[in-house]
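Data first, discussion second: the structure below is written as C-alpha cells.
Excluded from the complex is one protein chain; the other protein chains are retained at their positions.
Every chain is named by a letter (A and B) in the order it is written, and numbering of its residues begins at 1.
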Amino acid sequence: MSNFKRFLKHEVVDFLYHLLLAVMSVIWLLPVAWLILNSLRLEKDPYIAYILPKTFTLQNYVNLFTNTRDFDFPRWFMNTLTVAIFSCLISTLLILMISYTLSRLRFPARRLYMNILLILGMFPGFMAMVAVYHLLNLMNLTQTLTGLVVIYSSGAALTYYVAKGFFDTIPRSLDEAATLDGASKNTIFWRITLPMSRPIITYTIILTFIAPWVDFIFANVIMRGKSDKWTVAVGLRNMIERNNVLEYFTQFCAGIVVVSIPLVILFMLTQKNYVAGVTSGSTKG
Amino acid sequence: MKHSLEKHGLKEPAFREFVGAMTKGDVFTRLGFLIMGAGCAARGQIAKGLLLLAAQASYIYFMFSFGVVYLSDFATLGTVEQTTVWDEAVQINRVVPGDNSMMILLFSLLTIFISLIFLYVYFTSVRVGYQALKRHRAGAAMPTFIDDLKSLWNDKYHFVLLTLPTLGLLAFTVLPIIFMVAMAFTNLDRNHQPPGNLFTWVGFENFKEIFFSHPLKSRTFYRVLGWTLTWAVTATATCYIGGVALAILINNKRVQLKNMWRTFFVITIAVPQFASLLFIRQLLNDNGTLNIVLQNLGMITEPIKFLSTHARITVLVVNFWIGVPYTMLITTGILMNIPEDLFESARIDGAGPITIFRRITLPYLFFVTAPFLITQFVGNINNFNVIFLLTNGEPRTLDYFQAGKTDLLITWLYRQTVDEQNFNMAASIGIMIFIIVSVFSLITFNIVASGKKEEEFQ
Partner (left out) sequence: MKRTLAIALALMLALFALAGCGTDTDSGSSSNSGNSSNSGSSTTDSGSSTADSGTSTDSGTAANDGETVDLLVWGPQEDQEFLAVVAERFKAANPQNTYNFTFGVVKEDEVKSRLGEDITSGADVFRLPDDQMRDLVNSGSLYEITRNADNVKSRNAQSSVEGAILGGKLMGYPSAADNGYYLYYDKSVLSDEDVKTLDAILEKSAAAGKKLVYPITIGWVGYSWLLAQGTFEFDGDGKLTDCDFNNADGVAAIEAAVAMVAHSAFLNGDFDQVSSGLGDTVAAGVGGGWMADAIQEKLGDNYGVTKLPTATMGGKQVQLSSWAGGKIVGVNSHTQVPVHAMDFADFLTSEEMQQLAFEMRQTGPSNINVANSDALKGVPHLAALAYQAQFAQVQAKMSDPYWSPVEALMQEINAGLTGDVQSALNAVVEQLFLANG
C-alpha cells in the first residue's frame, strides 16, 4: 500500500516536472514556431490575427534564393558568413592572446590594464560610430567586408575576463615544467595552453561568430547603401521597411529561419563545451 | 636574460636614465635627442638604430602631411565657414567648402594620440641609446638584433601578445570614446551640424543643462535614469532567478531528455533579436494574437494594452523570456560541476536536501556566477536591443523631453543622435552612463576578485 502510494507520488511528481517543462518550452518556442509558420505562409500580409497559415508553401524559401534582383539574400548570406568566419577566427585569437597574457604573464601595470579593459567595454558603442567610420575611411576600408571584420574583431579583446578566468584554472605547474625543459613562453602558449583550452575556445568562437549575424546598426553605417556588401541583418531589415513589408514579409521570415539554422547547429554541436567553458571561466572571474 | 642590465648593476629608474643620457652620455647618445637611434647605431646596434630613425621619419612625415593641418585648428574647431560663389558660366552657386569641425576634432585627437605614442618611443629611444652606452662602458656584451627578437618571444612575450589587441582597441575603441567625450564639451547640436556650420567648445554647458538648468531635460534625465536602474535591477534579478530555477529543474535526476529541453530553450537564442522581438511585438499588439486568444476565451473584454499602458511590465517580462535561456545555459554547467564531496560532507553532517540547497548549492552558484551577474547588470543598463526593438521607448510622454516611459538612457541617447542630431547632449548622457557603470563594476569586480573565498569551494 505504502509502496503503491510512493510509486503514485513519484509518478505524479515526475509528471508535474515534465508538464511544467513542456509548458515552459511551449511559451519559449511560441514566437519561434510562429516565425516558422509565417515563413511557410502563402498570404503575404505582414500581420495576421490567426495562427495557422491558410495555405502552406515553400515558395518563400525558393524566392529568397532565386529572386535576387531586389534582395540578394544568397549574397548577403555569403558576406555574413565570410565576415563571421574571419572575425570569429581573428577575435578568438585576440581574446585568447590577451587573456593568456593577463592570466599568466606578469608585467608592470597589469592590474591597471585589466581594469581599463573592463570599463572600456561598457561605453555605449554607437555614439562613437561616426569616429569609427572615419577611421576606417582613412584606411580605405569603408564599404568593404574587411572593414567589418576589423570592427568586429578590434573590440573583441574587451570580453577577455571569461577566458582569463579559464586560464587561471590551468595549473601553473605545467608551464613551469615546460620552462625547465627549455620551452619559451611562445612555445608554452601554442603547444601547452591552447590545446587544453577547448571549452573556452568554443565559448569565444560562439560569441564572436554570432555578432555579424545580428548587428544591424554598425554594418548599415559602414556599408552606406552598397547593397552587394550588406550583411543579412541589414538586408533583411530593409525587407521589412514600410514600402517592402507588404510584399516581402513572409520572405523575411524565411530569411530569418535560414539565418538561425547555422547558429542552432553551432549551439547544438558545441553545447557541452559551451557550458563547461563558461563555468570554468566564472570560477575565478 | 643573458643581456640583462641588472646583472651588470646598470639598472636605473626610467626617468633618471633619460636625464642621464643628457648629463652623462657621450656625443652619440646626445645626438640621439635629435636623431632617434643615433645612440644605438653608434654602439653597433645598426638595425635598431635604423628602425628608430624610420619611426622618427614617418612621424615627421605624418605630422607635416596630416597632423599639423588639423591640430592647428584644435582650439577653435575651425574658423572658415562654408560659402558659395556665383559661377556665371554654368549658372550655379558653387559651394566652397569651409572647415569641417567634426573632422578637425577627430583628426586632431588622432594626431594627439599618435604624438603621445611617439613621445613614448622617443623617450625610450633615448634611454635605449644610453643603455647601449652604459653597456659599452662596462664592457658588457651588446645584445644583437636577433637577441632582441628572441627576448620578445620569451621574457617580453606579453608585448607580442598584447600589441595587436591593444592596437585594435586604441584605434577603434579608445580613440572613438575620447572623441565622444570631447563632443560632450562642444555645441554640436542640430543647429550646428557640419559641413555647413562650425561648432566649437562650450565647456560644461551641456552637463549643466542636463543636470540642472533645463527643467524639461533634467527632469527627463533623472526620471529615465531612475527607470534605467529599476529596469536593470529587476531584469537582472528576474532573469537570474528564472534561469537558475530552470537549470535546477532540468538538472533534476527525474527529468528525462535533458538535452532536448535545453535545446528547446537555446533555440530562442539563435533567432536574431531584431526578428524575434518583432514577432513578440505582433503577438502583444492591441489586436495581437494574445489579446485575441484571451478575448475568445472570454477572459477579457477589452484588449490589454501590453505595449502602451503596461509597457514597463511587458518589457520586463519579454526580457525574462530572452534572458532566461542564457542564464540557464551558464548555470547548468555550474550545477553539474559542484564538487560532489561538498554534498557528501553535508550529508554526513545530517543536512536535508533543503539545507544542502540553501547552504551549499546557492552560495556556490552565487559565488561562481558573481562576475556573470555583474556583467548582466551592466548589460541591462545598456540593453539597447530589447527596448529599441520592442517598444522603442514608447509610450512617449509629455513629461519627458523626446523620451518615453520605457526608454533607457541608452535608447534616449540613440534617438538624440540619429533622429534629433543633438550629439552634444547624447555624449553627455553617454558619459553619465559610463561613469555609473564603470564605478559600479570596478568596485564590485574588485570585491569579487579580492574575496578570497575560492578555497571554500576547491
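Everything below uses one rule, namely that contacts are C-beta pairs under 8 Å (C-beta built on N, C-alpha and C of every residue); 3 or more make two chains touch, one makes a residue touch a chain.
Quick caveat, the model's predicted, so the values are computed rather than measured.
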item	value
Which displayed chains the hidden chain touches across the whole complex	A, B
Full-complex contact with the absent chain, from A:141, A:188, A:206 or A:219	A:141
Selected residue (touches chain absent from view) among B:52, B:247 or B:431	B:52
Sole contact to the chain not displayed, among A:159, A:202 or A:238	A:238
Given B:29, B:108, B:131 or B:382, the one touching the chain that is not displayed	B:131
For subunit B, residues in touch with the removed chain	1, 3-6, 11-12, 14, 17, 40, 45, 47-48, 51-52, 54-55, 58-59, 61-62, 65-66, 82, 84, 89-95, 97, 114, 117-118, 120-121, 124-125, 127-128, 131-132, 143, 145, 147-149, 151-152, 155-156, 159-160, 162-164, 166-168, 170-171, 189-191, 193-197, 216, 285-287, 302, 305, 308-309, 311, 394-398, 400-402, 404, 418-421
Where the unshown chain meets subunit A, residue by residue	44-49, 69-71, 108, 129-130, 133-134, 137-144, 146-147, 150, 220-221, 224-227, 229, 238, 241-247
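The rule we apply is simple: only the chains that are shown with their structure count from here on.
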item	value
Touching residues on subunit B, where the partner in the complex is subunit A	102-103, 106-107, 110, 153-155, 157-158, 160-162, 164-166, 168-169, 171-177, 179-180, 246, 249-250, 252, 254-256, 259, 261-276, 278-280, 282-283, 285, 287-289, 292, 321, 324-325, 329-330, 332-334, 336-337, 368-372, 375, 378, 382, 384, 410, 413-414, 417, 426-427, 430, 433-434, 437-438, 441-442, 445-446, 448-449, 454
Residue ranges of subunit A touching subunit B (in the complex, touch as defined)	10, 13-14, 17-18, 20-21, 24-25, 27-32, 34-35, 38, 47, 49, 51, 94-95, 97-98, 100-101, 105, 107, 115, 117-120, 122-124, 126-132, 134-135, 150-151, 153-158, 161-162, 165, 184-186, 189, 213-214, 216, 233, 236-237, 240, 252-253, 256, 259-260, 263-264, 267-268, 271, 274-276, 278-279, 282-285
